[in-house]
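To start, the structure under review is shown below, and the notes come after it.
As you look at this complex, bear in mind that one protein chain is not there, while each of the others sits in place.
Residue numbering begins at 1 within each chain, and the chains themselves are lettered A and B in the order written.
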Amino acid sequence: MGWQKKVLRVDLTKGSCEPEPLNMDWAAAYLGERGLATKYLWENMDPKADPMGPDNVLIFATGPLTGTMASTSGRYAVITKGPLTGAIACSNSGGKFGAELKFAGYDLLIIQGVASEPVYLHIVDEQVEIVPAGELWGKTVWETEEWIKAKHQNPLLKVASIGVAGERGVRFACIINDLHRAAGRSGVGAVMGSKNLKAVAVYGTIGVTVDDPKRFMAVVRETHALLAENDGRKELTELGTNAMIDSMQAFGSLPTRNFHEVQFEGVSKINPEAMEKVTPGGHRNLLANKACFGCTIACGRIAHIDETHFTIVNRPKYRHASGGLEYETAYAFGPLLGIDDIDALTFASFLMNEHGMDPISFGGTLASAMELYEMGVITDKDTDGVALKFGNAEALTVMAEKTGKYEGFGQVLGLGSKLLCEKYGHPELSMTVKGQEFAGYDSRALQGMGLGFATSNRGACHLKHDVFTQDMEDQTGQGKAKPCKDSQDLISMVDSTGLCLFTMAAWGVEEFQQQIDAACAGDWTVERLLEIGERVWNLERLFNLRAGLTAADDSLPKRLLEVPAPSGTAKGQVAELDIMLPEYYQLRGWTPEGVPSSETLDRLQLQG
Amino acid sequence: MQKSLLIDPAKCTSCLQCEMACSFEHEGVFNPAKSRIKVFEFEHGLRAIPYTCTQCAEAWCMQACPVEAITKNLATGAMEVNEATCVGCKVCTIACPFGTINYNQSTGKVIKCDLCGGDPECAKACPTGAITYVDADWTGYGRMEAWAVKTHAEATAGPGG
Partner (left out) sequence: MDYVILGAGPAGVIAAETLRKADPAGSVTVVGDEPEPPYSRMAIPYLLIEDIGEDGTYLRHGEGHYADLGIEVRRDRATAVSPAERTVALAGGASLSYDRLLIATGSRAAVPPIPGMDLPGVETCWTLEDARKIAARMHPGARVVLMGAGFIGCIVLQALAARRLEVTVVEMAERMLPRMMDETGGEMIARWCEGQGVAVRTGAEVTGIEAAGDGLRLSLASGEALEVELVICATGVRPNIGFLDASGVALDAGVLVDHHLATNVDGVYAAGDVAQGPDFSTGGQAIHAIQPTAAEHGRIAALNMAGQRTHYRGSLAMNVLNTLGLVSSSFGLWMGADGGQRAVAVDAAGFKYLRLEFQDDVLVGALALGLTRHVGVIRGLIQTRIRLGPWKERLIADPHGIMAAYLECAPGGAARG
């Protein structure tokens, strides 16, 4: 229980859809969602396979707590080999889709092969069909969702789909579910596109049960209360994730203009306060806060754009509410590009959702292109006449749309910043790790976060480790390896439950343990769960090693390692990766080459 | 004083805790598809409207039932479906002008809100206060009634009516 004990395996080459029992030994060792899907990926594909080829496998995974009354139970993860990184991709999303997949009776949806023509999957409990999607190809995510619901006359279908960006292989294309929730990073949408899979639509009526309902409900009452009373939770509810922008600004860790600076003078125009401010014309960006499935936090923002703003003044179709600014988007379109126009940011954010792209990578890529433009390496000839200057809001929205539609210079931006910068002969301008762009935390001020970025298995990513507290207390690299490793393991476990990381504001490992133990048969101790986290991390690492990555990929861009922070609390400092990384390898039980030692593998019951 | 569910859509975040609580109470499983309360989402999620039976005075469902499978719980005021008696004819589902009694394909019977016997789980589960269980007088019941009367097959005759 907790699990549905069923996997749906779809082979698009063969056109088959077969349910199969969940491997419960693997569930016992990897829990669910991120961990379990990683195991399935490991067992089902050669990590060397071309991420855009038929041998890549795309897994949608729920966790044992997905679809239960545990708060934030709407999470699912997409696991595959990422085209942006060549490493394992693990993109987590909320909304309602994941829970619906679980309600339809599945823990995992495994997609392999390539369809000979565009298709989508239509799943209603046991009824699964691969439906031709010729008419849908070329449509946006928003059009796709509406079209599928109308076609099946079922407004309750939950849809995860890709836009043209995913169809055309934009390397940071994502999968959008429920109109504005994203399995965002590493280009999982491009993998879906490479399989000719436009969408997955699911409606479930089977539901989810737990092992010990009485105990589970009692535990959930307590964990709900903990969240309800927690200040961090309250901030998320009231301000959303964008509350972060003010802290990062104050600390001097807000990457600005492609990491040339670490503080942005325009923050007050795009922070939560700005979102709530009423303009002289009576417009207020923020309309409401909404929740993902099962979530008692509701950090999600619903916003709209001023109708007189240049972005939509002639485009009435965008005069409606949709998903508003989250911190990472605000950072990647704001400071990182030097833009302080909140409506332009919101519009570009809409476009990301409408066309299915990761805003962090798009913003990062555009930032590097802007730098190249300002250097004169690329010119108006390359950019379809658009002045790619830092601070140019129109450049942001025009390029967002071009990339989403895969037109003109958008096709170049669609390469991601690593390939784009290589193409123009300046690889050092790409602010990436393993080919993936950074989230909004500067590693010179936040040393432990920097270590996390360098070692994250999916490339630069803020969601796989949490060293904030330690980083804020002490700005050197000393002693950061341990909290970095520990948080990576803990988060790997939490990512395998089906719940959201933001609950960690109020919950420690014990709260997760109690909920898992009540929901899932078997004896779930804290130690066992943390070991699972560590096992998952190491298995991801093994995947990457086998895919051909090495310790050399656990690095940071030169700008962070060599150019001191120009301002803020860490002024004058660089990222001290050289101090942290060896210690980290050692703590992990890895060789100095970054390879898990045989003792480590034995201890975690893994095979290299 | 009888109590009823007071719903304030403006507070609803669309978390669906209420739907899970409802289905868990009635079906023993977390399954929004079987929830008696349903949250409708519109406009890219901007608006979320929790919706369920108001235990209306007319009790259309009860009136229409051919086999007396729906009865009024005098303690709570809720119209309750007796599963053992219900034959699944679905007449109540088209009779209720609010659409709040629904056919459950898997049991072949109908389901509707029964106020959980006087301690509604949805209200307890709602984290935002969008659903509360309060004295009937406070629920804007009056307005609801006014609308119900319009639906009414009858209308007390005015002059010449």
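Assume a contact is a pair of C-beta atoms (placed from the backbone, for glycine too) under 8 Å apart; a residue touches a chain by one contact, two chains touch by 3 or more.
Model, not experiment: these values are computed from the prediction.
Here is the thing to keep in mind: the chain we left out touches A, B in the whole complex. If you put the hidden chain back, the residue from B:G28, B:G99 or B:G117 that touches it is B:G99.
Residue-level contact of chain B with the missing chain is found at 6-10, 38, 40, 42, 49, 51-52, 54, 60, 63-64, 66-68, 85, 87-91, 93-103, 105, 140, 143-144, 146-147, 150-157, 161. One chain of the complex is left out; on chain A, the residues touching it are 146, 149-156.
Please note the rule applied: only the chains that are shown with their structure count from here on.
Separation between the centroids of chain A and chain B, computed from CA atoms only, is 39 Å. By the touch criterion stated above, chain A contacts chain B in their complex at residues 67-69, 71, 96, 103, 156, 178-180, 203-210, 213, 217, 224, 228, 287-296, 298, 300, 302, 320-323.
Residues of chain B touching chain A in their complex: 13-17, 20-21, 23-24, 27-34, 43-46, 48, 105-106, 125, 127-128.
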